[in-house]
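Everything below concerns the one structure shown next.
For this depiction, one protein chain was excluded, whereas all remaining protein chains were kept in their positions.
As written, the chain order gives the labels A, B and C, with residue 1 at the start of each chain.
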Amino acid sequence: MKRLRAWILPILVLILFALIPFTASFYYQQIFFYIFLFAGVGFAWNLVGGYAGQLSLGHAAFFGIGAYAYALLAPHIGTGPAVLAAAVLSTVSAAPIGLICFRLRGPYFALATIAVAQLLLVLATNQFKGLTQGAAGLLVQGMVPDPSLYYWVALGFMVVAFAVTALLATSKTGYYLMAIREDEDTAQTVTINTPLYKLYALLVSALLTGVGGSIFAANLGTIQPNDVFSAAISNQVVFLAILGGAGTLYGPLVGAFILEFASDWLKNSVANVTWLGDANAFAFFLYGLLIVLVVMYMPAGIVGTVAKWRKGRAAHVHAQRTTAGV
Amino acid sequence: MFLQTIVNGLLLGALYAIVGMGLSIVFGTMRIVNFAHGQFVMAGMYITYTLFTAFGLDPYVSALVSFVLCFLLGMAVYRVAIHRIIRGPEMNHILLTAGIGLMLTNLAQMVYNTNQLTINLSYSHRDLVFGGLRINIAYLISFLIAAVVAALLFWFIMKTETGRAIRAISQNAAAAALSGIHVTRVTMLAFGLGIAVAGVAGTLLLPIHYVDPSVGDAFSLLAFIIVVLGGMGSILGSAIGGLLIGVIAQLASYYLGQSYSDVLTYVVFLLVLLFKPSGLLGRSRV
Amino acid sequence: MHNRRPARMLATLTLAGLFALAGCGTSGSGASGGSGNTGGGSAGSGDNTLTLGVITSITGADSEFGKAQKEGYEVALDEINAAGGILGKQVKLVYLDDKSSAQEAAKDVDQLVSQYHAQIILGPYSSGSALAVVKKADTYKIPDIVPTATAANVTQTGSKYVFRLCATSDDYAKAICELLKQQGDAKTMAIVHEDQNFGTSADKAMVNYAKQYGFEVVDDESYSTKDLDYKAMLQRVKQKHPDVIYFASYSKDAVALMKQAQEIDLNAKYFTAAGTGFSVGTFPQDAGPAAEYTLAAGQWDPSAKWPGAKEFYDKVHAKFGDYPSYHDMEAYAALYVAKEAIEQAGAYDGQKIRDALASLQMETAFGPVHFDSTGQNAHPVIVTQIQNGKFVTVFPSDAATGKLLPTPPWSQRK
Partner (left out) sequence: MSTHNEPLLAFDHVKKHFGGLFVTNDVSFSVQQGEVLFIIGPNGAGKTTIFNLITGFVTPDEGDIRFEGESIKGLKPYQIARRGIGRTFQIVQPLANMSVLDNVMLGAFAHTSSKHEARRQADEILDLTGLGKWRDRMAGSLPLAGRKRLEIARALATRPKLILLDEVCAGLTPTEAVETIQLLKQLRDRGVSAIGGIEHVMRVVMEISDRVIVIHHGQKIAEGTPQEVTSHPDVIEAYLGARLEV
């Protein structure tokens, strides 16, 4: 009975997502495309940043590698194999990056990941200009004949990303990653090979992020280093996961949903409030404020806080029963 | 030309060092991961720009004003936001300060819009020439002021009562509290001091570099690279880290090409993180 | 940690609630969705106003040029509405900000089509965004007038719906090479370009044309506009002793490059550039004496002989107080081209407007406008030289308003 109840929510959500394209305008379909895409990459990040507690601020590295791998290979080997190549290349690149960055902990790990992503951004813009066309932009072959199908591609990607990360998170690996997040030394004393599991989480995360990058490139039709290797991509993935609830199953989806709709609403209604001077900057000012407030008052994110509040209530009920019993 | 490049590197390095120095107090000693450090440098630049354009105040004079204003701004930010999460995981430090950085960047954009603002000083492009070497006057003045600030900071941290309290807190906050140090007040003071030095760095940068809302992020990463390279918590370390990066950037630009200065800076940073995680002078923190 | 059953049930409610909100947000064909977007959903050819969609960079790295474009559009809008609007309807412009990013530009096109039923798109500013907008316009089958993006590949996507008003980075390179060939005293060239799409395209074009005209490219440097200092790079150029230096820079870096070139006594027979930073109105004052004698290939200059050029210069100065660059003029001309095309098409319909644009032949204050099969307008490029603080057109000879002065070494300048 409990297993069945656990699957009501995902089914309900999927049905809703399946209905949306038939009611929504293409504009909102595109908004949902970005919600699904970045929720998927958010799930991937959540493995490393949420469950394992390794705050990667450089996931754009894998996103960009996936995007360029797809863009450069699709014309030669076709879209399907190109997506596969994107997945493989971003996973392979995660090995050396992981080996370098995982020697460090906490803020130093975060700083190292930023440095890696920035390094790839500069290399793609200059040194590898011959290959990537640098900032002049690279035309990208479409993944699907009709642009409105990208909605389903992104939805599929998100479901796969959710499934993979949920499976891992609720298995032995998930327990081990959480132990690493809580205290890496203690984790080692219960036989956990912490470097190996951190790298394992990063490889899976990079694979999914790389695929996300290839879908992003195909939908946009052209890519430049600034679009796919930029800190904006890394930060967006981290903030949506934190807002939704890092280390929770559904956090990234809730975070992606709120961030995308908030920026769309802000862009439209705030845009023509003239007294603000640069209305768009005001929108991002609110975005920064939202992050500060979430970190200060709701560090577990929306889903995390709701779960904690529920557990508090459940534990309270439990305590009443047991004190009577002792 | 090699000597000229080294000299340019040292002059540029002094500016890098002062950008990193404020952070070496905040991140190095107090362990507060301030990802908005670059935005405070930007704040110093905008303060100096406003004073220069509105009152014609020479930037090297307004350094004091930006020091005081940023000091108060830093204390306010610490009191309102950072103090609440200081005990929490470092991940929250990073996210909170990144959020603050985003707020400052966009506040600047709302007030000053996105134009790249510069100030034209009579001497910002004039050189002193001696023995075949060209020393840019603006860089030279900034080099000297940076050296003075570094010395003052070193003296303050090492010799004064508050400085000793700050170092005590950085070693063991609980023990410091037990020995009568008002930890919260001193931490706030140290944070304010770090931000004030960032403001002064902004003042010294303006004669040489434009300011627009996007410069904050670049300076934040640069400051972290310098503090980590120089070693945690040591003012001297970040001075050396800054000079080192300045020389590396200039040599790379001259011998390999301008974009290689960024590439080499990141590569050196990653290598030092890998092989000498404690940085050149500081304590290990793998 | 593992969600316990009660927590999951409440998470269900929260998510379901959020989606219900989204559901209503997507109701109907999104004309005025519940998610509070502006009521600007009036169909393109509604009652008595015609809403045209403009994409430009209001924020981000290119915002300075987005501002210039907006000035041009506003001046044209006032004139057109004063003269009775388009198809007898008053025109309203909706500006969507692409935040200087291709991803946002693509989203803006979707929004223009679904919320404003746009049948024609004006903009964006940069080449990167233009590539994304052209791909989107192609899928919607509506024409896009590109006023300022110079990268060659914008009109090489094979799309039939792109119409570019301005000359390309190839035309800049060709004009500079023609001028140098005419002068006959230059052999070697160094290229110094910023590393974003404008600079990269200008570099690619010049490397190609320099080879065609027999100039040897002795050095090719790329830099970031975020760099603090260019002296080391300019020292590298100085070691190669080029006759000509070809810059592709935005405004602040153009000023810094020339001042630092003077500082390190980097001399060349010709300091040339691909417009943009070197032909922005503020360049002569900002760079001061360092700007003298610099040559810039550009799209337009107030002293150009096309009717309406001078009047436009005065109108922009009167309305906004600053000096227009060719970016303002390109936007101004783009709105007029849109007006002409819509009126020739006789209806606000994407396909008809596209066909009208394909066969369009008209005179504007920006010069003659006629698009070839790839949608490129053969816009003539003029080369201006800064002579005591003023832009003087020195090439081609038929448009010249002054003689090209040789560039003296820095030491001999007063």
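Keep this in mind: a residue touches a chain if its C-beta (ideal position, glycine included) is under 8 Å from a C-beta of that chain, and two chains touch if they have at least 3 such contacts.
Please read all numbers here as calculations on a predicted model, not as lab measurements.
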Option touching the unshown chain, where A:13, A:35 or A:192 are the choices: A:192
Which residue of A:176, A:216 or A:287 touches the chain not shown here: A:176
Those residues of subunit A which, in the complete complex, touch the missing chain: 170-172, 175-176, 178-179, 181-183, 185-194, 311, 315, 318, 322, 326
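We adopt the following convention: only the chains that are shown with their structure count from here on.
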Chain pair with the higher count of C-beta pairs in contact (A-B, A-C): A-C
Centre-of-Cα separation between subunit B and subunit A, whole angstrom: 31
For subunit B, residues that touch 2 or more chains besides their own: 109, 113-114, 257, 259, 262
Multi-chain contact sites of subunit A, meaning residues that touch two or more partners: 125-126, 278, 281
Subunit B-facing residues of subunit A, complex: 53, 55, 57, 100, 103-108, 110-112, 114-116, 118-119, 122-123, 125-127, 231, 235, 238-239, 242, 276-278, 281-282, 284-285, 287-292, 295-296, 299
In the complex with subunit A, residue positions of subunit B that touch it: 27, 33, 81, 84-85, 88, 90-96, 98-103, 105-107, 109-111, 113-114, 213, 217, 221, 224-225, 228, 257, 259-260, 262-263, 266-267, 269-270, 273-274, 277, 285-286
Complex interface listing, subunit B residues touching subunit C: 1, 4-5, 8, 12, 15, 109, 113-116, 118, 120, 125-127, 134, 136, 205, 208-210, 214-215, 218, 250, 253-254, 257-259, 261-262
